[in-house]
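Let me begin by presenting the structure, written as structure tokens, before commenting on it.
Removed: one protein chain of the complex. Kept in place: all other protein chains.
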Amino acid sequence: MEVDLTFKIGGEAGQGLQTVGYILAKSLAKGGLYVFANQDNESRIRGGHNFFQVRASDRPVQALSEKVHIIIALDKRTISEHQNELAEDGITIFDGEKIKTEVPDNLLSVPFERLSKEKAGVATMVNSVAAGAALSLLDFDFDLLATVLNGEFKEKGTEVAEKNIQAASAGYDYVKGNSEGRFKYKVKPVNYSNQRILLNGNEAIASGALISGCKFMSGYPMSPSTPIQQSFASQMCEYDLVFEQGEDEISVINMALGASFAGVRSMVATSGGGFSLMVESLSLAGMTETPIVVVIAQRPGPATGFPTRTEQAELEFAIHAGHGEFPRAVFAPGNPEQAFYLTSKALNLADRYQIPVIILTDQYLADSYFTMERFNTSSIVVDRGVFFRESDRVKLSEYKRHMITDSGVSPRLLPGWGWGLAVTDSDEHTEDGHITELAEARIKNVQKRLRKFELLRQEISPPYSYGPADAETVMVGWGSTYGALKEAAEILNSQGIKVRMLHLSEIWPFPAQAVSSELEKPESLISVESNATGQMAHLIRAETGIEIKSKILRYDGRPISPQYILREFAKIG
Amino acid sequence: MEVDLTFKIGGEAGQGLQTVGYILAKSLAKGGLYVFANQDNESRIRGGHNFFQVRASDRPVQALSEKVHIIIALDKRTISEHQNELAEDGITIFDGEKIKTEVPDNLLSVPFERLSKEKAGVATMVNSVAAGAALSLLDFDFDLLATVLNGEFKEKGTEVAEKNIQAASAGYDYVKGNSEGRFKYKVKPVNYSNQRILLNGNEAIASGALISGCKFMSGYPMSPSTPIQQSFASQMCEYDLVFEQGEDEISVINMALGASFAGVRSMVATSGGGFSLMVESLSLAGMTETPIVVVIAQRPGPATGFPTRTEQAELEFAIHAGHGEFPRAVFAPGNPEQAFYLTSKALNLADRYQIPVIILTDQYLADSYFTMERFNTSSIVVDRGVFFRESDRVKLSEYKRHMITDSGVSPRLLPGWGWGLAVTDSDEHTEDGHITELAEARIKNVQKRLRKFELLRQEISPPYSYGPADAETVMVGWGSTYGALKEAAEILNSQGIKVRMLHLSEIWPFPAQAVSSELEKPESLISVESNATGQMAHLIRAETGIEIKSKILRYDGRPISPQYILREFAKIG
Amino acid sequence: MKFMVSLKDYEGGETAWCPGCGNFGILQAVKKALVKLELEPYQVLLVSGIGQAAKLPHYLKCNLFNGLHGRTLPVATGAKIANPRLTVIADGGDGDGYGEGGNHLIHAIRRNVDITYLVHDNQIYGLTKGQASPTSEEGFVTKITPLGMFSRQLNPMALAISLGASFVGRGFSGDIEHLSDLIVQAVENRGFSLVDILQPCVTFNRVNTFQWYRSRVYKLDSSHEPKDWLAASQKAHEWGDKIPIGVIYREARPTYEDHNPRIVQKPLVDQQHDPTSFEKILDEFKV
Partner (left out) sequence: MKFMVSLKDYEGGETAWCPGCGNFGILQAVKKALVKLELEPYQVLLVSGIGQAAKLPHYLKCNLFNGLHGRTLPVATGAKIANPRLTVIADGGDGDGYGEGGNHLIHAIRRNVDITYLVHDNQIYGLTKGQASPTSEEGFVTKITPLGMFSRQLNPMALAISLGASFVGRGFSGDIEHLSDLIVQAVENRGFSLVDILQPCVTFNRVNTFQWYRSRVYKLDSSHEPKDWLAASQKAHEWGDKIPIGVIYREARPTYEDHNPRIVQKPLVDQQHDPTSFEKILDEFKV
């Protein structure tokens, strides 16, 4: 790696540091670098302390790095809290005219506010000044930044865009004139496929849903899932689709089930607390065999917990949620690409097996930006499953919504089609969907539903593994730890410590055989999870009998970094 | 066993067959017999087909038997549906003047309605006639029946009671005169401890709660849990306690949490669907460390399922329900005695560890009557856990609701006590209960909550085991299958097939060591469960690594009987 | 080719209600209304909850989503948005609709999707054997409220009017003809229509019997102007010796569909999806 730089923008909520961060990320990506950016926000709208961290490298990066090279301090607290994270040759830029502090070597004052006023006529463009200043340290091509600023602000009018560019250029020039030799890393734009995109996990899910034909989403705001709802809803103006805000999460999932029953691909996104309220209706989806995709964007619990932070503590809950037994699938993508394609797969499986499918993400994946190769829309296949067509009809009374079949899947007929009636019931029912008390009907239906699960099992792709086949140690992770795990494994192997990684993104039905064959032989197994009990380890034991004794866990609401893994790995030894 | 007789009373909903059944059960119990009675009802108020089955024996019985000796058919359908269950020397009594049917040998017509009219002046006392008729077949002491009838009906006035007794005696005499030699089993009252009681699982739980100082219950009707609510509420007139009906289950659990936070032992009872709605608040209990006991009276799901039938499909759901990670206990009593004492234990553990405790029953246990030795009220200890007393106070600001302690348990102070403020939060919080964003506070709190779980683990009694220590086969069950499992094991052992049984009633924290040591050696393990996936087997593997390959499962909503186990056992063989 | 529907087309399965139950009248009235509306079974979607009332759709012919206790309205809402060609009728009991499902009612009224909601108001929880419902009278004694129900009886008509429901009516299961006409009007109303139906439960409610209702109900005539909010509010509060049935309140206001006419012009359910037509949403993320 020639370039591997991390920027940290810190300040209060409401200071717009997400904008600086995003603009930096986008500019660096435009310069041909691979970018990863994560966010750390408090649950408040103004004040407090937030930061946004951007990592840029000339090779793919999918995790944060703890070593920070440039800190952009929008407030004093950023300096006091993060100065110690700075690499030796790193630098902190701040507005020394606003923030009084001792100025050690690696602090560089840039009068953000004064420059904003001078160049843009207002004090509000400090963010653009800061972005310009930061990129100037790298001798980065200013035109790229200008293009990004233009793209971001043109909606607000060319004048606004122009002023921001001027503010940025003031910051850029100021640093150029005042930082001679203070920062050694320089970055030149490199060529790259112009097919690259920069997006976060939430955006990837919303895009996957939209491109895969999801036309109805209902939602109730809840961090960190709200942006999925927003991305989806924002397309209501452009496309024929509906986002509907519910009065509560119970309403949300039932609206989606209603739309799905009527024949429309439907999906909901929430967090653990909202999902808890949907649990009864998840079971309803199971019983009525109504397709539905539910995204749980995890955050630390229990209860309200840390609303804006990250955790992976709802794996076992997702697998077992709902009263009674019914088939479901549970996915946990590791990056936006997986999120995009798994959303598409989730929608297909939901339709084909007429089941609920759960996608587990967490705040870290949801809010983090990754550069990825543009997703291949033309590879997306929309498979709505099997329907009962007019030609299947012999006479009107013949269609049976819950017909017992070999596969367990009953062809669907949509209400209003005219050649049959779609009748379903949350009670145990006859084949034609009416309430029953019969033991035989029950047995057939339970077995039918379980048959679907067995078929579904075959749809599950094996987990991703990486590293030398003969490694004695395997680190097992799932969901959003993908990038950190892989980078940690790479580093260990590069240090001559043979380590393999196993990452599960399609978790339920559990790929027991594939996991067993990976974990059977190695002597040392370590599960790496953002929770306190090691839920994947528990699940693996339940499904394979293999016990994972060592665990690298994190449960303070902060993401697992490669460095965190390496430190904990060293302790396990 | 000298006496082991089963009565089956069948008819439509609304015909009062529960009354006949209960009266028979009580009379037989009064005669010194051990009684077990189970119910099979449809989810309707009138019509359809229900039955009530009473087994009476001179040795303890805690399960139904499939072999029926006396059928009391209150309608024609009872004859057609159940005649084949009759033992060879069994007999069916029915009102031949109302029901036209061929009369084979083992049918005995008793003109229920005519006798009721003749003796009681009304047609509505057919049930008492039928009870009298049935007991007459056994030459059973009529006075015992008369006493029971008097006890049941005296509330409605002595005249009503008197008439019912007359009706019963008419049935009794009619059979005496018309069944000479038709039924070979005769039963003489035997001496017994007059400390015996007859009650069902629901009543045992409500009694356990009341006697253990639960003073607040909120509820929303849901089969099969409603009778717990009823039993509790019925004492409102007698004692100072409150039952409050909620608008929904979310309200129900939150009211109970409010009452508990204010300092009152509180409890709720529902079924799987209602519990689903409580899941978010279960997590709230975990986070705010508010004691609560939740009874889930299971019924077949998913969704509405079979509202009046039985299943054990919410074990894993109960263990993993709720977003985030927090300590809880899960119990599953096997009979009313266990239900009574475990309810008491649940309330103590909830208070002492300030956690939610779940009691899993199912319709079979909930609605089935057992004769038991009277519970020992004086052995009940009420342990409310640790409180912050006025003497603990140094200054007002000092009390901290969530003080970090070695045990993880923070002393409670009740709002209104005056020497401190009780402050708690569903967000992650500081020791004094205020919202925080700090990683360190989070880590301390997560560990505090987990420490409680580790301590809690030591409170769990080992599972019950029975049978020869050197048996090669172990049958494992939990909850309501206790009686059937034990009887099946007894029968197998008496046939020379060495079988051990292991029954779990205190399931979470899982007694892994005890279970491992029971299951490690035997060659053949069988899990016996009223569900379709073998949830206990899955859990055992997750907790011990031991795989139970053979399963005896039942999922048609009907209870597992000893005979069912024996038949399935033979197939596994 | 439109064929004439008749009651026979709606004949459904065997009922599981108690003999004499007020639900039978409602069932008849619903069938009659659908016939009067000249709707064929396949054009109609009934969405019901759990309770005795909620079993109704099983006893006629129609598309049916019999969901969870209390959750009829969101399901009906989602289905109607997905396919506005369907005549969507939500159906359930007073416990279902005013107890467990109370929040959905408030917000369905606000949303004003063009659906009809029939509430069998027997002032009791029937299926669970006789607990108080939100419309049970204050003081009503049941096994779980041995000291009587402490809560005040809910007035669903007043509640709906206060929220500006576009159609608020009350029927009586003892007057099938009147009730079926009322249902016709409710279905024909554009927007959310609430019909509360007085329904004796002969088994568990010994207070509000057929006789009790019959001696109290009277039909609103043309002297009542349902568009007059004040008059309607007053009628809504009539409960005691006289209980009005008929259309109590009507308000012309934009429906959900009026706010987004595209869902009617190009129903979601009709759309053929081509993933590539969504290609451009990825442009936003272009580096």
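Things worth noting here:
Should a chain be cited, it is by its letter among A, B and C, assigned in written order, with residues numbered from 1 in that chain.
Rule of thumb we're sticking to: a residue touches a chain if its C-beta (ideal position, glycine included) is under 8 Å from a C-beta of that chain, and two chains touch if they have at least 3 such contacts.
Small disclaimer: the values here were computed from a predicted structure and weren't measured.
Although it is not drawn here, the omitted chain touches the following shown chains in the complete assembly: A, B, C.
Residue A:Thr304 is the one among A:Thr6, A:Asn254 or A:Thr304 that touches the chain missing from this view.
Taking the complete complex into account, B:His434 is the one of B:Arg182, B:His434, B:Arg451 or B:Lys498 that touches the chain left out. Residue-wise, the contact with the chain that is not shown comes from B:Asp240, picked out of B:Glu180, B:Asp240 or B:Glu440. Of the options C:His107, C:His120 or C:Lys235, the residue whose C-beta touches the omitted chain is C:His107. In the full complex, subunit B makes contact with the omitted chain through residues 26, 29-30, 192, 194, 196-199, 203, 207, 210-213, 215-216, 218, 235, 238-242, 244, 246-248, 250-266, 280-281, 284, 288, 371, 374-375, 377-378, 380, 382, 414-427, 433-435.
Residues of subunit A in contact with the chain left out of this view: 14, 42-48, 219-223, 226, 229-230, 233-234, 236-237, 243, 245, 247-248, 273, 303-304, 307. Listed here are the subunit C residues that touch the chain not shown: 99, 101-103, 106-107, 109-112, 134, 138, 147-148, 150-155, 158-159, 161-164, 230, 233, 236, 253-254, 256, 259-260.
To be clear about the criterion, only the chains that are shown with their structure count from here on.
Look at the CA centroids: the one farthest from the centroid of subunit C belongs to A. Averaged C-alpha coordinates put the centre of subunit A at 41 Å from the centre of subunit C. Averaged C-alpha coordinates put the centre of subunit B at 37 Å from the centre of subunit C.
Contact with two or more other chains is made by residues 16, 50, 67-68 of subunit C.
Counting partner chains per residue, subunit A has residues 250, 280, 284, 288, 425-427 touching two or more of them.
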